[in-house]
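Step one of this worksheet: look at the structure below.
Left out: one protein chain. Kept in place: all the others.
And then chain A:
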């Protein structure tokens, strides 16, 4: 079931017969691919955004400067914003129901926990 999930999420090039077909991405989903691009962009513009935001989020500097800073940050590419990044499940690329610590969706998490693949995870009983 595990493998089948993996295979189903593979890009079309790799899906057939699990041969060594040249594929552009090794992510389970194309949405995941886009998310990866966004993360890369966020890393690139992180420092710049931080500095500009620091100019914006204060009441010491003159208002004109802050307005200019607002305009500047809006001019930056959209994908550089951290809010656009989505923490998807690493295996199934599920957008919702993910646990941060394991980077997995609840379904996959449950599956692995049942088969004793998650260290320190046990069925709750009290």
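To be clear about the criterion, a residue touches a chain if its C-beta (ideal position, glycine included) is under 8 Å from a C-beta of that chain, and two chains touch if they have at least 3 such contacts; residues count from 1.
Just so it is clear, contacts and distances are computed from a predicted model.
Novice: Which of "Cytochrome c oxidase assembly factor PET112 homolog", "Small ribosomal subunit protein mS31", "Guanine nucleotide-binding protein subunit beta-5b" or "Hemoglobin subunit alpha-A" is the UniProt protein name of the chain not shown?
Specialist: "Small ribosomal subunit protein mS31"
Novice: Could you tell which one of A:61, A:82 or A:99 touches the chain left off the display?
Specialist: Within the whole complex, the residue contacting the unshown chain is A:61.
Novice: Give me the chain A residues in contact with the hidden chain, please.
Specialist: 47, 51, 54-55, 58, 60-65, 68
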